[in-house]
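Removed: one protein chain of the complex. Kept in place: all other protein chains.
Chains here go by letter, A and B, matching the order in which they are written, and residues are numbered from 1 within each.
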Amino acid sequence: MVRRLSEDMVKGILGICAIFSIIIIFLIIIFLFREGLEAFSYTNVIDFVLGREWNPSKETFGAAAFIVSSLFVTVGAIIIAVPVGLLTAIFLAELSPQRVREVVKPAIELLAGIPSVIYGLFGLIVIVKYIRITLDQPTGESILAGSIILAIMILPTIISISEDSLRQVPRAYKEGSLALGATHWESIARIIVPSASSGILASIILGVGRAIGETMAVVLVVGNVEKLPTSFFDSGEPLTSTILLEMGEAAVGSPHYYSIFALGILLFLIVMVLNIVSNVWLGRGLKRG
Amino acid sequence: MDRYTKQTIMKGVLWASALITISFLVIIIGFIVYKGAPAISWEFLTEAPRRSGRLGGIFPAIVGTIYLAGLAVLVATPIGVGGALFLTEFSKESKFTRFIRFGADTLNGVPSIIFGLFGFAFLVYYMGFGISILSGGLTLAFMILPTVFRTAEEAIRAVPRWDKEGSYALGATKLQTIWHVVLPQSISGIVTGIILGLGRAAGETAPIIFTAAILNPVLPGSIMQPTMALPAHLYTLTSEGISMQNAFGTALVLIVMVLVFNLLVSLIRKKKALRR
Partner (left out) sequence: MVKMEVHDLNLWYGSFHALKDINMKVYKHKVTAFIGPSGCGKSTLIRCLNRMNDLISNVHVEGRVLLDDKNIYDKDIDVVNLRKRVGMVFQKPNPFPMSIHENITYGPKLHGKKKGLDELVEEKLKDAALWSEVKDILGQNAMDLSGGQQQRLCIARCLAVEPDVILFDEPCSALDPISTGKIEDLINELKRHYTIVIVTHNMQQAARISDYTGYFYLGELKEFNKTKKIFTNPDNPETERYITGKFG
């Protein structure tokens, strides 16, 4: 009896540990929305999302420039990271000799482990300077600089998930293709990659989620100018940068403070949708394979 | 172009992509080491900053980062390992367990700046912990919880069933079996997750800027006080252009910490692979 009781007690405690993540998510949602929804008593949702002007001193809060900047930076990062990442994943899954793999895999893990603020520092000193001087731009602090640094940061995500799904493609597909007289590359391009496409897509969506939510690497290189960017060489200010830069200035309980949390809601929703889509996609890919 | 030339070219492209990926790592680390090494000295590592970090060292930031990351791991480890034990030893695969895993994966995807906002609204303000090591450490703990949790789950799941059955067959209770068989066998995997979490906690900036970090060259006296921290200090030095040399020095210290953590993880994994 006593043993039964103590086991039940332990099970209860461990159960609480297990649902802790979910409790935190609920708390995040509650506190983010409690503060953020307040903003919509000053600005209606449509004006907030589509408004061009963000001026805390006039209490005008339109986030369009930040949203567009976030999209720009992310699209740029994906354009750069997907080809390099996918090809590296194919290399690891299909071509790499074991010895080379033993070097490349830990290197990619390390790339994922470098703190984002260090990426920012590197981006500011190397990439921004390169864009300004070599590409002869008025300012190097640009969407492009942000895209490049984000691309490097999301490479590990794209590579490791894509590689996993490429490895899960049944060996029989490859053998079947080779037995029909296909070259190795033809088998990769026409059979293996298409068969892994759902996992690859999931990795890209996850990469988008990481890129759009990244703060420190971006804030140091994009210039932080509150206007709608029209080209990759323009400066911009993504959602994350605004939150970081303006939290310190906003008085708790002011419309400005609530509006920053509203930006947080926006960001949170975008990233959560992307993550859930990616998870569903990954699950589906696994079931079919 | 004939099929074989195409194959040769594409294989070249694949090698080149891998090379590009590696070169990013080499260039970034090489650059930080090259630029940061001149800043490193005994004084830099052991003294407090002067004139906003233009002069002096980063000692309080090193100590602060250890406090913050240490507190985060201290909080996240029991919860993460406990949750992992619940999933592996106390429940059968069901909608509920999938929901728990989904929760951990979702939490893992929350952007760090959102953790910062949440930490500020919930811990600093609502709970009244103020800008403090406690607020920052807890925020970081929430952030690394999924890493610790999922790594521990994987490690515990890898314990062979027959080892557990052997213990039960000797009349051991479930709790005795967990304590004497399951945990000892999965400890290296669990530690791996803890170190990975430690590395992430030490390097994160956005969550602690709102909850714990200040530019105050004094060592904190209690966990209710704010503290300096390496990544936040690095951000301030860089964004305000205070001292690029010291920024690189700080970055070098931070990157060495991360490298050491990564090295530890791969050592543990190698040792485990050898034992199998």
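Assume contacts are C-beta pairs under 8 Å (C-beta built on N, C-alpha and C of every residue); 3 or more make two chains touch, one makes a residue touch a chain.
All figures in this text were calculated on a predicted structure; none of them were measured in a lab.
Per the touch definition above, the residue from A:I191, A:I204, A:L266 or A:L282 contacting the chain not shown is A:I191. Contact with the chain that does not appear here is found for just one residue of A:F40, A:Y173 or A:F233, A:Y173.
Residue positions on chain A in contact with the hidden chain: 170, 172-183, 186, 190-191, 194-195, 288, in rising order.
As a convention for this text, only the chains that are shown with their structure count from here on.
Centre-to-centre separation between chain A and chain B, using Cα means, comes to 18 Å. Contacts from chain A toward chain B in the complex involve residues 3, 6-7, 10-11, 13-22, 24-25, 27-28, 31-32, 34-35, 83-85, 87-88, 90-92, 94-96, 100, 103-104, 106-111, 113-122, 124-126, 152, 155, 159, 183-186, 188-189, 206, 209, 212-216, 219-220, 240, 243-244, 247, 252, 260-261, 264, 267-268, 271-272, 274-276, 279. Chain B contributes residues 3-4, 6-7, 10-11, 13-15, 17-18, 20-22, 24-25, 27-29, 31-32, 35, 78-87, 90, 99-100, 102-107, 109-118, 120-122, 125-126, 142, 145-146, 149, 173-175, 199-200, 202-206, 209-210, 231, 234-235, 238-239, 244, 247-248, 251, 254-255, 258-259, 261-262, 266 to its touches with chain A in the complex.
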